[in-house]
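Note sheet for the following structure.
Omission of a single protein chain aside, the complex is shown with its protein chains in their original locations.
Presenting chain A:
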């Protein structure tokens, strides 16, 4: 049994606005934004699963369903075998200590009225039996681990730089020794040096405490370093899921190829693969039928009008593309 198992996860948001009101008045189904459509994956204990994909493809929404800040429209989320997709806030409480999240926007997720110390300590008060002295010691240890000076303990969020705020978030998430942490762009606000340090810290925690991560990032170099497997999302669905090494060595899905080809390399003279997608990113509001990449894919064929299933084309390697499936069989 995997630590986390997600099956056919769906999250649809009502669009609201005039369109929604009109539809309701006419007795039609309200138009929805299909942020996440039928996503399935597992995260094993002690594993880091990377989740990558274009902005707006639904990564944070998957994450928020996983830690149950959102109630999924449909589908199942199992944590250590227990179904949590439908639990209410009260029933979720025992899971909160085990399942933590580092949010994408470090500023919006910090309480502007609490000092750094109180914020990190709050997590310990809520979820541990530490006494005041133990909490103090733990807070200082955490600050050290994320590379924040002790002189910042009494600062408030607005007094911190972007990267300092992000590290407060990381400290808060790992404070209670959780088992599963969703990291939504945890390193994007960090400079290279701190990023390396954060990566080494996350790795150390994973090794020592057997932590598992869902690591969301557009920073593919970091994903390559941290994740053992990577799931690639496009417009609400997973298009490729693979061992990290294989994925970077040979991306198979046309979207993955384009994604990797676009990575800037820190060398002004570097050359790169110029596999690009045509056209504009479609919107999850008016979804095309068939393969969602069809309008942009340079390899598209008539068969692509049918939705390609996510197929295991080699052991542990899943791709949702008719052409790739054909070539490999």
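Methods note: a residue touches a chain if its C-beta (ideal position, glycine included) is under 8 Å from a C-beta of that chain, and two chains touch if they have at least 3 such contacts; residues count from 1.
Methods note: contacts and distances are computed from a predicted model.
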| item | value |
| --- | --- |
| Protein name (UniProt record) of the chain left out of view, among "Ion-translocating oxidoreductase complex subunit C", "Protein-arginine kinase", "Thioredoxin domain-containing protein" or "ABC transporter domain-containing protein" | "ABC transporter domain-containing protein" |
| Option from A:22, A:91, A:126 or A:192 whose C-beta touches the chain left out | A:192 |
| Residue of A:45, A:205 or A:263 touching the missing chain in the full complex | A:263 |
| Touch residues of chain A, complete complex, unshown partner | 13, 15-18, 52-56, 60-61, 104-105, 107-108, 147, 149, 151, 159, 161-164, 167, 185, 188-197, 199-200, 218-222, 224-225, 248, 258-260, 262-270, 277, 280-283, 285-286 |
